[in-house]
Each structure stands twice: as structure tokens, then as C-alpha cells.
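What follows is part of the complex, with its chains left where they were.
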């Protein structure tokens, strides 16, 4: 049974949003495509979907942003649901100790990405999904799955972002072709990348993100006693991967400071999970040097401390 | 408030010990020093120190074994207690993506080890302790601290193991001198290594290990309402490090399968922590290819599944 | 003034061809495309173009084979002639210590290939040529240049080889896109690769190859007193690069055993240069584990020893 949220959760959420509004050192907005570069850095949003069905939010809670790598959580869940442990033949489960787009590790380990949350790993997972679907269908499946998780049919792909990614994503083209040369990616690299760039271009608000992450907080269900999205075991496994690998080469530090499974995206969003308690969406576009949202990381550190939700606490 | 153990915990522990006794594929006993090579591979022990003060154990629960790298948890706690965040100037908090004794990462990151649980990191932590103590005193402090944590004054160093480590530990000599060349290690490498080899040579039974790990399960206290060993925050931070870095290049897999913070040693021991529930000592001398105890890993996976203690579960 | 060949050169060449015909351990023919896989492994050819204008040859001297990476020597000479030292802004001049198609070094050195004779470096050189020409023109230029060097208008591209390379060259696609992401390659990766795959697919016999390499043996001229192809200085520089980098991660060993500048290709060909004495074409399709022709390497070692042509000898 899940533990109800602290009665002062609304106050904590509001306080944190106010504190973040006052921050002046907000990191640097990603600028490799114009659609991201143009996002105003003074935005911040925090939304918490709790075990008793509430959605407590503050700040820019309704503004859709590009979820980017946060989408990797959803495609992994979809691929595991469809292909089970066969997914792990293509991709490992270990932190990489390298930046998100590193190709070094791939060469040292015969083209097999270390985990599904670095770019190479997520491309390999997308390739697994494509073994069953044509590209358009695959994208439809991914979008349907996220809408189902969030209970929100308005979630959509930003086509301008997808187009820009495609035009500038030379490094991802390199990763896909490199894995293809080892037989880890089996489909046409450009088709796999087409789907990958599009699911990274999904736009969501922190409210939608918090809703979409509930299945990870509640053992695979959309609420403690709600509909099942994945098995309890799979939800726990995905949480484990988020904790060890969810923030690229800052995963250890995020676990150390925040103590919650989480996955960040270069659009400034982070999905964090307090098992049994809540699913949390947080967003601020400025990034730290490792590529994770500076203020969203800070806000989640404070939220975890003030609620005592760290998975490493005795409670 | 900590959650009491499931009433069927004694049955679960007994069952697992019986299952492990029947396993035939037990891994390979470390053989780089005669004292480890001579350990009988058919041994297995499991001990669980619970929130209500019980110690539930089965198998070879009283046999002392060489804790080896498990000692790194205790020296880190001691160093953090003495030097606080200054420890993090010498050593990082990220998984390494490399084997336990790799020197590659050190060269790429100017001699600073990625985390305190790879050999290089633990040597750097030992060096931090030595900035305050002479070698003999430092060893005395470490031993006193572990005895205090376990509430057991019989815990001791195996001098034959320490001597053998010293004679064959060329790779650790390389690591210490390499860090010394970058100024990460500041003391005399041979003195630092003298202390390091000795604290790795501490011998404990699974009972003693489970007792010694209670402070991590109970927010820094020896029991839910007991004496304080470290701050709650520090206990959570050490748990986070154990989860992301505690099993070398198998840390991600351990988190995925077991879902508990843990630290393994090449002697076959693993200390695992179920925050709020229990501290667990497990031991079987045969290792898997990554260098973690094969049966202790398997036993902990079953224990976590049958108790539902994974930190990633909604509970 | 160039030194005339030893009077017994014809005998030496014939002897070596006979010895090689008797070899049973002939290495392994490259099999990544059907056009290479189908080449008969029992073939061997050796041709020596001397300072006095002779062409002394033995074995399968007229059979055209795919020159593959040997083409990198000619494209480098062409690019240096057109762009001079600007070429060195894109590519280095150091041995790589890595296999021919490694991408690791690129990531460590911000996308700049170590030298023009590894795949990445040759792709970058091709991109430099393309800054001045459209793809079709560039290919025409390359072919014209090689025909001029060899004095032979029959040299041509094997279109089936080029097509196959394109279909299977995922790793080269990765390299080109990776360099494009760093701005080292500036053109369209697929256009650059189109030209690259085609110039690697040029077919030549050992006679043609020996003729085409004369400019390197004679300080930039087609004969000691012949037409100039490149400056004397550039010829020496290319020789230096061939000696240090011409055989991938076997360059040191080739220098040690043979003592002549040389460039190998995965089709089994090697162009070697004895400055002032001769240009040498050698071919046998079976490769050693590093990817250089096993018998051609051995034949050149014997040729250098019996003629005393090593550049490291007092003469």
C-alpha cells in the first residue's frame, strides 16, 4: 500500500517554485537547434502526482516543452512490454561513465550500448520497436502509449523540432550506423533515426509528465489501485535503471543529492519517481555542464529533502 | 518510523540458505593470494539485522571471512565524519564504467578516482584519513569504528591476509603512485597502502557484517531509535553511492535485479541495506566474472523479491 | 642523383615470386563485400619500377585488384597539391595506435583524425578535395591524376566494388557523420562517402601501381629526370607519412622489418617506395590479423633485405 503525501506538500511545492523563480544562475539553454535555443530561460514548472490521485503543481505547469531524452523511459517501457528480456541482448544495464553521446564505449564493447538511456542505447531500443512496426506505426504506438500513461490525448510531437534534429543530428547518425556495422541495430539507420528524432520531439508540460510517470511510482499501475500499464517487476527495473543511468555522467551525483530515480532531457525536463508516493515532473530550460536542467535538479533535491522521499531514507 | 519485518522473514532466510546449499554453479574463488584461494567454496551465510532488533540468520553465519572491499563503506563513513565534504575534492561520486582496478579512468580525469568504491577511490579515502593520523592510529580508528558499529569487539584484522596483499598488490601500488603523481594522494604511497591493505584484511562473519551495516538502514543510527553513528543525510548519501557504485561494473545489474544498496568484496561478502527495514550480510566465496559473489548476489535477489524490500517498489 | 638498381634485381624479383608461390600460410582474404571475398587467394604479383626506367616484374603482374586504401596516397597528394598546408587543419600527422577504422581517437581529439591514412583521415582528405569540385568532377580529377602518375589511361574504377562498399560501409558512414558533427568534414557526408567509396574501388595491377608510385621515389618526378608531379618536399613528406602511418597499427612493425615507406590496402596491395631507387607494387589478397597483405609484407621484407634498400641502412 502506498503512503499518502505529507499534508504540507502543496506548501512545499509552492515554496520551491518561488525559490527557483528567484534564482539568477539558471544554466545555459541548449542551442544546437533553433527550436530549443529560442526557449525563454526564466521558466520553471513543478508538478507532483500523488498516490491519492492529486496533482499538485506550481510555476509554469502548463507550458509544453520538448521532452527529448525523457522519452527514452517510455520507449524502453514499450519495448520491454513487447519484446521482454530480448531487449537486453542489444543493450546493457550499466552506467556508462561517459557523456550522453559518446561513441568510445561502443567501440570498446562491440557496438552494444551500455544502457538504454544514453543516445546509442535509446536508438537501439527504437530499433527493437521497429522490428515489429513500420516507422509511422511505431511512432503512433509510442504516442498512444504516452497518452494512455498520462490520460491525456493532447500530447503531440513538435514537427519543427523533429525536422531540426534530423538536419543537425550527425552524431546520432554516426551512432546508429556504428551500431549497424556491429549488427546491434538491424534496421535501416535512417528509418530508425526518423522515429528516434520524432519521439524525442514530443512536447509535454510538467503536469502531463507527472501524470505519465505514475506507472513507475505505483508498481506498474496508473494509481495505487488503478489500471496496469506494465508489471510491477518491470516498473521497479525501470526505476533502477533511471537511478543508475538516468542523468548521463551526472547519475551518481543525482542519486547522491536527490535519492530518487529520474530521467532528464536536454529540453530541461526531468521525470522523477518517489516509489509509493508520487510521480514528479519538473522543468527549467537552462542546463548544467553535464546537460541536466540546473534548476530542475536543484528543485528536486529540495523536494526530496523536505518530503523525506529519498529511496535511501529509513522513512 | 521504520517498518517491521514480515513475520515470515525467518522462513524466507532459511529457505534461501537451503536453496543456495543446493546450487552447483558457485562461481570461482579468488586465488590471487593463498589465504583467499584456500577458502572452501561450499560455504554460504545470510544474516538480517531488522528494525526491531532481531538478527535472523542461516547457513555459515559465524565463519569469519575477509571483507576486502566491503571495508570501503566503513572507511568512507569514517572519512566523511572526520573531513566532511572535503573528501569529495579527492574523489568523485559517479559510477566508473570500468573494472574495479582500472587505471585508465585516472589518467583521463587527472588522477581523481570516479568514486570511493573502486580501489583507487578507496586508497584516496584512506589517504584522507591518514592526513589526521599516523598509520597505526588510523588502523586503530578504523577497527574501533567498525567494532562500535557492529557492537562487537571481537572483529579483527587477519595479518596473514594483509601481508599477502602487500606482497602481491602491485596494481594497487601503481594506483597509489599514479594518484600521488597528480597530488590526489598526498601521503607516502607505501604508508597509505599499508593501511589500505590492512583494512581490506579485516575478517567478519555475516552476523557481524549485518550488525555493522545497521547505521545505513536506520538513517545513521544503530537502531531505529538507537545511538547515532553518522548523520541521517550521510547515511542516505552512502546508500546512494552503494547503489550506483557498490558492485564495480556490475552495479547497474545489481540495482536492476536486487534493488538494494550494496557493497561487495572479493572475499565473497556483500553488505546490503534495505532502508528502514534491515541491514543484511551475505557471503559465499565463489565470484562471478565481474568479481562479485555469485551466490550472495543470487540470494539477495531472492530475498529482495520475497520481502518486497526493493527501494524501487511502491510497497 | 639516383642510384642504379643492383644488376641482379631481376633475379631477386623472380626468386621472391617463386618463394611466395610456395607459401601455404597466405592469410585470409577480406570478405566484407562479395567482390573481395571472391578473389582467389593463390595469387601474387611483384613489380619494381627502377630509376633507370625499367619495370621488373614477376607473378600475377597484370591482374587488376582493388587498391582500396592505397588510393589514400594519391588523394592526399592531390589534396596537398590543391590546398597545401590547409589540409593539415583537418587531419594530423601522427600514427594512431588504433585499428584503421577506429572512432575512439576521433572522440578524444574533437573529431580530427590522427593522420590521412586511417579511414577517417582519408574521408577528411576527400572532403577537402570536394570543397573545390562536385563529386563527379572530383572523381574525374582523382582518376586523371592516377593515370597521369602511372602513364596509363586504362586504370579505372570497379563500379560493382564501389556499390558494395556503399551498401555495407556503415562504419565509414559513422566516421563521416561523426567528423561532420565536429565540423571537420564540411560537406554532405553521403556525397563525401560517395567519392571515397569510388576512389577506394579503383582497380590496378602491380605494374600500374609500381608506375603510379614513381613520383614518391624520385623526389616528386615520374623519373629521376622526368616530369614533375609534386614538389620534392611534398614527396618526402608523403613518404614520411607512409613510413609512420601507412600500415595502420602494423606501421611500426613494417618499418622495423622492411624499412621502406609503404601503404597497404585491404584488397591485398601494397605500394612501397625506395627513395632514389625504385617504386614497388606488390599484391597478394590474403591479409594478416592487422589487415595488411601477408605475402606482400613478407615479399617486401625479403626484397629490402636482398637489395639493401632499407632507408635505415648506410648503403
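Quick notes on this one:
The first chain written gets the first letter, and so on, giving A, B and C; residue counts start at 1 in each chain.
Following the convention adopted for this analysis, a residue touches a chain if its C-beta (ideal position, glycine included) is under 8 Å from a C-beta of that chain, and two chains touch if they have at least 3 such contacts.
Computed from a predicted structure; not experimentally measured.
The total count of identical chains across the complete complex in this file is 4, with 3 shown in place.
We adopt the following convention: only the chains that are shown with their structure count from here on.
Under the stated contact rule, the graph of chain-to-chain touches is a line, running from one end chain to the other without closing.
Put simply, the chain closest to the centre of the protein, by Cα centroids, is A. Of all chains, the one whose Cα centroid sits at the greatest distance from that of subunit B is C. In whole angstrom, the spacing between the mean C-alpha positions of subunit A and subunit C is 48. Rounded to whole angstrom units, the spacing between the C-alpha centres of subunit B and subunit C is 55. The part of subunit A that touches subunit B in the complex is made up of residues 1-3, 51, 92-98, 105, 114-115, 217-219, 224, 232, 235-237, 239-241, 243-245, 249-253, 255-256, 259, 261, 275-276, 310-315.
On subunit C, the positions that touch subunit A within their shared complex are 102-104, 106-108, 170-171, 173-178, 180-181, 189.
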